[in-house]
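For this depiction, one protein chain was excluded, whereas all remaining protein chains were kept in their positions.
Let's turn to chain A:
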Amino acid sequence: MKKLSLGKLITTVIVGFFSLLFISPLVWMLSAAAKYEVDVMKFPIEWIPTKWNLIENFKTVWLGNVPFGLYYLNSLKLAVLMTLLTLLFSSMAGYSFAKLNFPFKNGLFVLVLSFFLIPQESTLVPRYILIKWFGLYDTHFALILMGACSIPLTFLARQFIKDIHTEYIEAAKIDGAGHLRIYWQIILPMAKPILATVGILKFLWTWNDYQNPLIFLISKSKYTVTLGIQSFASQYGTSYAVIMMAALSTILPILIVFVLLQKQVINGITMGGVKG
């Protein structure tokens, strides 16, 4: 057994204390979601509720006046569809830019590169007008159309596919495989690690997105969970326990995805960071 170093142990305790303090807002959310309304604002804070109201709060959120389940399904549908499309398009474009030769390739790549820098926020107005002209305002399709591609994620995919040895591709070509088959049967399986990262990041971003649904959706029946939580907050005003249950329900899938797949998430974000 390795020797424990006292200095390291002390630092661990100090950092541990700060990490608890740091994460306390979310712990508070968790405990408030399980409380009766009167206990939520009690001070000193009851970190573990003395009286539990978890199930009632859960029922109010999921079976109450606000169709939270519907918002949830909408968010899930959008996140899954956009993730799948992004996986497809960014791996296709990544493969093409990394391994294939075609006319204007460099020019097109520079185009993609330069639009990396343009903030989405500065094209909100024209995109809104375009979507209205297409008759797609207030549809999920509009969000999917705008969110099916992701430039940063295409870069991640391209970077990874570039490092796949060309010999595999050459060998497949000798065996008579076409480019489609190479993409589907060689590149995609070999790119699994990066595709996992791309998929998770896209899912997180879409699930958390507030700005696009806010601007492009108006019917309550199409709301995503991020818009839903707002109508929740306005409907339930000071019913903090219920609102915290809604917030918890919103964050929970993200937390589960993150805790299960933290390596991919952290690596993906770091890769984007270090190479960005």
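The definition used in the following text is that contacts are C-beta pairs under 8 Å (C-beta built on N, C-alpha and C of every residue); 3 or more make two chains touch, one makes a residue touch a chain; residues count from 1.
Everything that follows uses one rule, which is that contacts and distances are computed from a predicted model.
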- Message: Name the omitted chain as UniProt records it, choosing among "Sugar ABC transporter permease", "DNA sulfur modification protein DndE", "Dihydroorotate dehydrogenase" or "Na+/H+ antiporter subunit A".
- Response: "Sugar ABC transporter permease"
- Query: Among A:Leu70, A:Leu136, A:Ala196 or A:Ala233, which one is in touch with the chain left out?
  - Reply: A:Ala233
- Quick one: say which of A:Leu63, A:Ala171 or A:Ile266 touches the chain that got left out. A:Ile266
- Message: Please output the residues of chain A touching the missing chain, sorted low to high.
- Response: 7-9, 11-12, 15-16, 19, 22-23, 25-26, 28-29, 32, 40-41, 43, 45, 89-90, 92-93, 95-97, 100-103, 105, 108, 111-112, 115, 117-119, 121-130, 132, 146, 148-149, 151, 154, 178-180, 183, 204, 207-208, 210-211, 214-215, 225-226, 229-230, 233, 240, 243-244, 246-248, 250-251, 254-255, 258-259, 262, 265-266, 269-270, 273-274, 276
